[in-house]
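A single protein chain has been removed from this complex, and every other one stays in its place.
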Amino acid sequence: MLRTDEIQINIGPQHPSTHGVFRMLANLDGEVVTKVESKVGYLHRGMEKLAESRTYPQFIPYTDRLDYLAAIAANIGYVQTVEKLMGVEIPERAEYLRVIFFELQRIASHLIAAGTNSSDLGGMTPFLYAMADRERILDMFEMTIGGRLTVNLPRIGGIIEPPEEFWPALKKFVDDLPGMIDEFNGIITGNEIFQARTKGVGVLSKELAEGLSITGPVLRASGVKWDVRKNAPYGIYDRFDFEVPTGENGDCFDRFVVRLREMEESGKIIRQAMRDIPEGPTFAKVAKVVKPPVGEIFHRVEGVRGEIAYYVVSDGSTKPYRLRLRGGSFINIQMLHHVVPGWKFADLIAILASLDIVLPECDR
Amino acid sequence: MENSVLLKLVEELAQKLDGEFEASLGTPVLKIKGARTTEALQAARNFSGTPCEFLHDLTAVDYPDRNEIEVVYHLTSLRGPQMIRIKAVVDRNNPVIDTAVRIWPGADFMERECFDLMGVKFNGHPDLRRILLWDDFEGHPLRKDYVTPSVEERKRLRIMQPGE
Amino acid sequence: MGDIASGLIFLVFALLTVFSAYLVVSSKNIVHSALFLALTFVGVAALYVLMNADFLAAVQLLVYGGAVAIMIVFGVMLTLRSGNAQNSNLDSRNALAGAIVSLLTFATLGLVVFTTEPWRKTVDLSATGTTTGDISWLMLTKYVVPFEVAAVLLLVAMVGAIILAKGVNDSK
Partner (left out) sequence: MPQFGSDIFLLIANWIRGLFGANTYAADVVMDIVKFIMIYVVLVLAVMVFVMLERKVCAWMQLRVGPNRLGPRGWGQIIGDMIKLMGKEDFRPDNVDKWPWALAPMFFLGITIMVFAVLPFGRGMVPVDLDLGIFYILAISALSVLPVVTAGWASNNKYSLLGGMRSVAQMISYEIPLVFSLLGVVMITQTFKTSAIVEAQQHVWFVLLQPIGFVVYVIAAMAEINRAPFDLIEAESEFGCGYFTEYSGLRFGLFYLAEYANLFLISAVAATVFLGGWQGPFLPGWLWFAIKVLFMVFLIMWFRWTFPRFRVDQLMHFGWKVLLPLSLANIVLTGVGIYVYQLIFPGIGG
């Protein structure tokens, strides 16, 4: 066997396929990755520290900036945490609206995930398709609150009521959604090259996924049927009928397919929510100054990239004593160290793409 | 109800490890000495009937008035909705605790973050370095007595020192 | 006028070939040597064209320019330790011996060429009217045995190369 030298190559922090300022230090033996070390923290803003000097409502906009592709997921997670700590019940309509917006955001984010997954593998066109489809969701957000990316919809005690024209747009979108997913299945999922690039690549076993505390679609792709919405419901998720899609092999292809199927399920949830949504107010009566009692709360929601959990320690003042954010990306990244060695350099990109991390959420 | 079983299990565990037990908003909370962490985690992982085998979150809270740092473990399960919170109390001046990496490889990053921001040292961690902040950062920002540098100071910090 | 022009072109390519051949041995950077070697091959191909050996020229480009030179360049580039490319060509202390060997080789070749009668042998077989046709005709009739022997030899060499690269133990 010919002996060869390894080269160490820096991928990022500015690199087309790291989706932000993520840096990997990969050792390559020819094309084979022998070791990879991920370096995060380029986008660390000290959110947890910032929270300690902000009042509870003031922190809501910060959660937008946590995961810029799924702002509402982090928003809703946060306001639900504070509400649970304060013991506030919000009106039915607000709960339904939260579910609708949460699932819309999930679809929007998974569209980006699917698109960038494809573009990282060299297929640019599906990415643009995804963007065009996502545009419709962003338009709906814009109708409601004016923002598109960092939307900041929910408040402690309720959510903004969307305008009249939101509902026909939503209905049309949900009706078109299966068509969009079919289109995706046609252009990417069914593509021979895409399958060759992703099937059997970067297999994350069930045991390893559990040991690594991985959550979200990545966990489900490894065959664990676990979804907080289903198994430990929060809000009104126990009222909806939906499937938890899981993969079998835990490879990149499964991770991709699980996301596509989650979009379908989200569409189902939205349809049910649209059917059942009652009329009424969307805000509960909450004191102007939010002052939760002394105590601690750990609340998790099924975020887009993994479970988003907030651990809030309150000392009875208007500001949290300690606020801990647990995002999916930061913990899911650890998978790279365990899975990537032995795969080709191009597979590293494929695995990273299938992991679908968002750096602000990772670095916080 | 499953939750009552869990509460009882945690209460028993608390007695075994001379820890305190309480239920905060329905979540069983176990407060123990830092030295007994590994035992507690292993026991919680192997609760019969309601094992909490999934390390959901690992963080720390600083209590300067008590001169304590609490390392907080949130354990959940992928089989059911159970969740427990284990708080390991360590001395604030010398926060040392055993690592959980041997039980959950996924504790790696969370412990590094905890070390980085709170200054808790994890015994036996394979690679305990700063993760979010840069290597020669001084102090641990999430501690309550950390003084945020002034804008001028931060500007100075931003300039790369020669040899970096 | 045409003779002058072709003479000039010959001169240009001959000089290019000789000069780049000189640089192959004199360059301090071994990668540059390898690149000049590629240039030498191309120059030789151009000389073949001027001798109306167009098929040979194309083969020279395809085999030497397109394959051999690249293998050499590639091998040199990749086996080179980074950082010392500027001074990587070993300064041989055996320049004299090298010169003698080269001269002897040159003399031998010259002897062979000039003692073969007639030394400018032209094939007048012209079964097809083109050089390619002639060569293929000769290869598949008169020289079919050497042709096949060469093919077998290349096959053996290829198998050997694969075994060398893969390692004997691995293949078992």
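Letters A, B and C mark the chains as written, and numbering starts fresh at 1 in each.
The rule is short, and it goes like this: contacts are C-beta pairs under 8 Å (C-beta built on N, C-alpha and C of every residue); 3 or more make two chains touch, one makes a residue touch a chain.
A quick note: this is a predicted structure, and the numbers were derived from the prediction, not measured.
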Where the missing chain makes contact, among the chains that are shown: A, C
Residue touching the undisplayed chain, where the options are C:9, C:25 or C:58: C:58
Residue ranges of subunit A at the interface with the undisplayed chain: 7, 9-10, 15-17, 28, 30-31, 118-125, 128-129, 132, 187-188, 191, 193-194, 196-197, 344-347, 349-350, 353
Subunit C residues that touch the omitted chain in the full complex: 1-2, 5, 29, 31-32, 35, 38, 42, 54-55, 57-59, 61-62, 65-67, 69-70, 73-74, 77-78, 85, 130-132
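As a working rule, only the chains that are shown with their structure count from here on.
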Cα-centroid distance, subunit A relative to subunit B, in whole angstrom: 24
Inter-centroid spacing, subunit C versus subunit B (mean Cα positions, whole Å): 69
Between subunit C and subunit A, distance of the C-alpha-averaged centres to the nearest whole Å: 60
Complex interface listing, subunit B residues touching subunit A: 24-25, 27, 29, 53-57, 59, 61-62, 72, 74, 76, 78, 80-81, 83, 85, 104-110, 113, 117, 130-134, 141-142, 146, 148
Residue ranges of subunit A in contact with subunit B within the complex: 40-41, 44, 46, 48-49, 84-85, 208, 210-214, 219, 224, 226, 231-232, 295-298, 300, 307, 309, 311, 313, 321-322, 324, 326, 330-331, 333-334, 338, 363-364
